[in-house]
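Left out: one protein chain. Kept in place: all the others.
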Amino acid sequence: MHSYEKDGILTLEDLVIPTKKQLEKGVAFIECIQEIPCNPCVDSCPVGAISMKNINAPPIVDYDKCIACGQCIGICPGLAIFLIKTKGDKVFITLQYEFLPIPIVGNKVKALNRKGEVVDTAIVKRIAKKDKTFIITIEANKDFAMEIRNIRV
Amino acid sequence: MKKKAIVCRCEDISLEDVEKAIDEGYTDIEELRKKLRIGMGPCQGRVCIQLVMKILEKKTGKEVGKINLPSSRPPIIPVCLGSIASDKNEK
Amino acid sequence: MDGLKGDSIASALHAQGIKTLTKSLRYDLPRGFFCGIGKCSSCLMRVNGIPNIRTCIAPLLEGVKVEIQDKLPDIPDAKFQSKPKKIVSVDILVVGAGPAGLSAAIEAAKQGTKVLIADENLQIGGQLIKQTHKFFGSKYEKAGTRGIQIAVDLEKELKELEKSGNIDLMLNSTVIGCYEGKKGKHKFAIIKRKNYDSILYEVESRTVVIATGAMENMLLFTGNDLPGVYGAGAVQTLMNVFGVKPGNKVIMVGAGNVGLIVSYQLLQAGIIVDRVVEAAPIIGGYHVHAAKLRRYGVPILTSHSIIEAYGKDKVEGVVIVKLDKNWQPIKGSKEKVACDTVCLAVGLTPSTRLLYQFGVNMEFVPEAGGFVALHDDSMQTTVKGVFVAGDSSGIEEASTAMVEGKIAGVSASLLLGFNKNAKDLKKQYKKELDRLRAGPFGEKPRIAKRKIDKLLEKKNA
Partner (left out) sequence: MKSKADVVIIGGGISGCGLAYNLARRGVDVLVFEKNYLTSGATGACGAGIRQQWSTYENAELAIASVKIFEKLSNELGEDIEFRQGGYLVAIHDRKEMKQAIKNVEMQRTLGLQVEILDSEGINDIVPILDVKGMKAIGATFCPTDGHANPFKTTFAYANAAKRFGANIYTHTKVTSIKKDKKRITGVITDKGSVKTEIVVNAAGIWSKDIAEIVGVNTPNIPIRKEIIATERFKPMFEAMVISFKDGIYFSQQKEGQIIGGIPSPEQKPGYKTIPTISFMQHMASTLIRYAPVLKHINLLRHWTGFYDVTPDSRPILGETKNLKGFIHCHGFSGHGFMISPMVSKLLSDFIVDGKTSEVLNNLNIDRFKDKKIEHEMSTVG
């Protein structure tokens, strides 16, 4: 039994971590490791960087191919895709946000880890809306690139 | 009033009531239905029958699949007599 | 009483904090909103002088008089508004306008059959209209689209076909029974509700697709009937259909997809989800759904169970307990948690009551969620012309329900001799279904369908 099956929290060992270089370029990071019948992310990628053996297989991202366009972020029904890009000592994380109120650019928000604990204060840099989903990009401390997965306004 | 674990909301039948009836020898779902009026209320067993099956399985060791469901009788939902009779006797 | 347009009587009362709608027959216990879909008997009230009205589905109309019944109601003092019955004849009757039924009706009408689709609810879409989350699957099943949007899309498609005259839609209408018709046809009684009265329809059809969905399971624990204990579907109905908060602090029981998704929707509505309690040792739903909750700090406690809900007239808290390997409570592990709402998401049972009336062969298949009708790969049961699709044929996801509905729709058309491209479509849909069920989460339905195949073979031998 994997620990995430018990508590719902992935550990870094469960995931394929991009290299420092890949992170600097920016990558789609997918926290979807179970075999579930779902593949819109594959269809959404304009460069074919996301692949699946079949509809049930977990998605594999070719971090080198990925152009960090963010097309896949808003399409994922599991809210499991994050765009991560580091710059200097900062990290830019793009994620789906389905709560009210919607922050505005420049707002300071709490940055939460996979357990919902506050680990940092982040600044909202960009807000996009796709269908009825808000896609928000925040700037935070680079050390938390692999930890921050949620915000609280 | 002491709170109970309710099996059948319509007829207000508790877990104790069902267990007692099973202990008395009513081990067929139809017998229980007739003894306790379980599943005879307005919901027609939608809420309670799957619970009764589980209690029966636990207490008698009979597999749920071997216990026949009580027969389903129309109408699917309660309907007023006036509507059913609506083709006749109305001016 | 005040309320908003589109409210049901019970939702309007709930919005004003009135949770006790009736008292129980023997023990005089308070009861209130529970199933939210007009099935259980916990919301029966006297409305405009008419007793035993299911207030969770009765519309709130201007100037309505609502009274609590004294357990057994008095004889009504309302004048009965009688209307003559109507007689209708169609090729295919589809029972249920959820994802499976809608798909079946659309596919069949496209083949040229005359379809009547009947549904109990005021809106089409079945459970889809409560699904504010995005769906999984592939583009063929509209993956990445919210359930509520899928309902809108399907409705659009249906309305187009309605113009062509091939589909008729009856909402707020329940198929109450099926009977023997003439010349191998099936006869149905349908009751169409209007305000607090109803009209009888007698429908004859050559084939029928039963897509009646499922009923939520109940759980046994002390105080399980207190107002404030709801099925997950009822909570979704309150929140997403009526815009009424079910409570302020919720304990969710069950960490399958339903429990996880509804918990997330509760959070979205600004309601505290104190924790998710799951009796099994692992989370049953998708990890991605669990992760969404965990990111908001909601604990998910596996190997835990609820043993009591307490409170005077409504839920004031629960007692939860830790379970050992054999699912037995561990001594000394009891914990009292204050809350005002308990939400049960402990599985579904296929709604098969109509199928029983046809006399189709039913068997108990645990992986399908209970007793289900034996059916072949065309979704036809052991009675000719009677098809099933969706949860009523075995509990699964909405995506597979839609594909099953399509298969039932084209198969019923083929049986009636309508074949524009039905044969090809059927093949295509079957492949699609296999693809969706190929992964580990498809294992249960795969086993279920295999068992059904075997039982059918045995039956035919």
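For reference, chains read A, B and C in written order, and residue numbers begin at 1 within each chain.
Criterion: a residue touches a chain if its C-beta (ideal position, glycine included) is under 8 Å from a C-beta of that chain, and two chains touch if they have at least 3 such contacts.
Bear in mind that the values here come from a model prediction, so they are computed numbers and not experimental data.
Undergrad: Just list which of the chains on display the missing one touches.
TA: Per the contact definition above, the missing chain touches B, C.
Undergrad: Which one, C:109, C:170, C:189 or C:252, makes contact with the chain that was left out?
TA: Of the listed residues, the one touching the omitted chain is C:189.
Undergrad: Decide which residue listed in C:84, C:243, C:281 or C:359 touches the omitted chain of the complex.
TA: Selected residue, touching the omitted chain: C:359.
Undergrad: Please output the residues of chain C touching the missing chain, sorted low to high.
TA: 50-52, 72-76, 78, 80, 82, 177, 179-180, 187, 189, 202, 357, 359
Undergrad: Which chain B residues touch the hidden chain?
TA: 24-26, 28, 30-31, 34-35, 37, 40, 42, 44, 71, 73-75, 78-82, 84-85, 87-89
The rule we apply is simple: only the chains that are shown with their structure count from here on.
Undergrad: Centre to centre, by mean C-alpha position, how many angstrom separate chain A and chain B?
TA: Each chain's C-alpha centroid was found; their separation is 50 Å.
Undergrad: Let me have the rounded angstrom distance from the C-alpha centre of chain B over to the C-alpha centre of chain C, please.
TA: 20
Undergrad: Using the touch definition from the top, list the residues of chain C that touch chain A in their complex.
TA: Residue list for chain C touching chain A: 133-139, 143-144, 146, 149, 267-268, 270, 281-283, 286-298, 300, 302, 397, 399, 435-442.
Undergrad: List the residues on chain C that touch chain B in their complex, please.
TA: Contact set of chain C toward chain B: 24-29, 31, 34-35, 38-42, 44, 52, 80, 82-85, 120, 174-178, 189, 191, 197-200, 215, 217-218, 220-226, 308-310, 349, 352-354, 356-357, 362-366, 370-371.
Undergrad: If we count contacts the way the header does, which residues on chain B are in touch with chain C in the complex?
TA: The contact residues of chain B facing chain C are 1, 3-7, 9-12, 14-15, 41-44, 46-48, 50-51, 54-55, 64-66, 69, 71-72, 74-80, 82-84, 86-87, 90.
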